[in-house]
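The complex appears here without one of its protein chains, the remainder shown in place.
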């Protein structure tokens, strides 16, 4: 299967050229690497590249999507196979006219400042969420209409949970 | 299903009387407990028994068999269901006339002091294994005959691997 | 003698206190909210009792529930840690009524020091320098203007019951006086239910330096030297160190004597901290007293070689202090950084969630006071502090180098933490040179920004590792990797369900 890989917003082809135990020859874009790579703990990899030692930690976000840490840098990496390409094609059609507000972390809904059917302007605060004694405001990115409110004030919410749907 | 449980050499019945989330009512032999029990890390349990806090760590040895640590104490625990009872019945017939020498830890075979077919006396050294710069001698428990030698000098071995079969 | 202590707290400080209890052969009792059953302090204690639902005001702050547990388990004493009920005079009194030792000062000391105007007066009476300003709440604007002219602009208007930067206004010009005072009063009323405000001289280039004190029930009081706490973000301490890089032996001696005088003025007994505001010329003024153990107490413990929790317990046992002032000296240099579950690259947004993997630093000159473990979900209800990292070395320069390399060793995945920010603080020139004041973070925003110029090789290794892991999972047949926290896949399912329900 042919794969591409997206790191943050940059998408390139990736291909394994050869593999022998820990030893991996791999091409990403037009760059080639010969690595000694091994998973030392669950989700933690040790890499030797030209004998330079690197430690990489993975957090799987969902199937085919990882958050990757090296040193103090964090990247979002998506693995793109044929299925993913197909899904992406479909999704971009659907998502055009609809978006949702969510938070990156779990918390509690403090205030909802809009009602269903209401028109909102870009930058207008939609919802206020508190976590760890701190309140954060979440705003509309574009001019939209509030289609549906999925939570109510006082609700506990997970991270990445859709809270308000705009369209 | 009815269960029994064996801790080291002591076998008793065990039955869950009631369970509600973390809260567990359970009978072992004629003793009853009401516990708040929760798995906090993989294989690590926190128990509150009458508000006294206990920490229990499990190492699964095989299906239905655990090594259990509380404080500095270690126990071997077997869960005995109908299948296990059946297997135990069969095994004791088979095993009567045959036993094997193995080591509790991985290592390297240094010397084999017997040959196949040889008769050995109880206490006679069968094999010498080294691990971590230390050599250990493994001896016959009873008067037996060496049926088969499964390793040769210089072999690396796993823990609990049968090395020499006696009968 | 105390044989069993209830620790009315959670997180790292609960464990810190229990550790000393263990060493002293004292049983420790944990209390926990429903959100904290899996918390380390429950696992670490000898006994543990649930005291209510997750929100603090239904559990950790409910005096009745805590007292009930203490009586039920026959605890001799309660250690309040910091935060929660630690500076609550009502709680201290209640303990006394119930015959339980409160490990902290008397309610009188808490009350006196808790109100800034009362505290100011006490300090003036004890000969401790205070920031020039008013000793009474402002009632009359004209009088206030007169006082301000005497002190000289700029001045600060501060809420008497204040803290954490609320109810404060800086006034540069005469025209700002009246609106400034009014704004501070209304903010103080909203925040603390008390609109009393007072005026203080504004200190240019302020340093926050505090002195640790210990006092017993027999009239003995000593100080354990200073802590420099000027690295602050929004009035919250971020990094602390001792000795202070700007201190001199003469001023230290004088300030220490004043700190002892301050504690004696309220008949203080237990561990406490006198906070001073200090200018570049080492003029110093009493700011406030914290009548409890401080978050940053470990740096003093290391440099002075005293276990402050042990001394608190000894004092509560009515023992005389085992140290005299002349026994104590500062040995080497210690730095503490506070590690929070927050995203320093995204406006310090809180980042509760599940810790996937943690590898803690080890080795010489490192102390780590924490409570999280791999697989632990940090709840969203409480303070986001995960742990404190402390380094010690013979010299300040070495302690800073050690902190840098230690921060690199400390790895947590699954949540965002302030570690990268702290690393940048350790590399910022004014910090490295020890020339910083409380404006350090705001004055050095650029140097403290992340540098996202990453080499292509590093990006490629990140992408390759994810790819290799993905293929390994494919091969082992586990196509669906477990997701990080709430899991966006199931959230989308939930969303789908709700959607179809509303469509009915």
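Should a chain be cited, it is by its letter among A, B and C, assigned in written order, with residues numbered from 1 in that chain.
Following the convention adopted for this analysis, contacts are C-beta pairs under 8 Å (C-beta built on N, C-alpha and C of every residue); 3 or more make two chains touch, one makes a residue touch a chain.
Predicted model only: the values in this text are computed from it and were never measured.
*Asks:* Give the labels of the shown chains that the missing chain contacts, considering the complete complex.
*Replies:* In the entire complex, chains touched by the missing one are A, B, C.
*Asks:* Which residue, B:67, B:119, B:143 or B:167, contacts the hidden chain when the whole complex is considered?
*Replies:* Once the missing chain is taken into account, the touching residue is B:67.
*Asks:* Given the full complex, what residues of subunit C touch the hidden partner chain?
*Replies:* Per the touch rule, subunit C residues meeting the hidden chain are 15-16, 19-20, 22-25, 298, 301-302, 305-307, 331-332, 359-360, 362-370, 373-374, 393-394, 398, 401-402, 404-405, 408.
*Asks:* Mind listing the subunit A residues that contact the chain we can't see here?
*Replies:* Looking at subunit A, the ones touching the missing chain are residues 22, 36, 38, 40-42, 46, 48, 51-53, 55.
*Asks:* Going by the touch rule given at the top, which residues of subunit B touch the chain that is not shown?
*Replies:* Those residues of subunit B that touch the unshown chain are 3, 5, 7, 10, 12, 14, 16, 24, 26, 28, 31, 33, 35, 37, 39, 41-45, 47, 49, 54-64, 66-73, 75, 77, 79, 100, 104-108, 130-134, 136, 148, 150, 156, 158-162.
Note that in this section only the chains that are shown with their structure count from here on.
*Asks:* Using Cα averages as centroids, what's the distance between subunit A and subunit B in whole Å?
*Replies:* Measuring from centre to centre gives 45 Å for this pair.
*Asks:* Two or more other chains in contact with one residue: find those residues in subunit B.
*Replies:* None at all.
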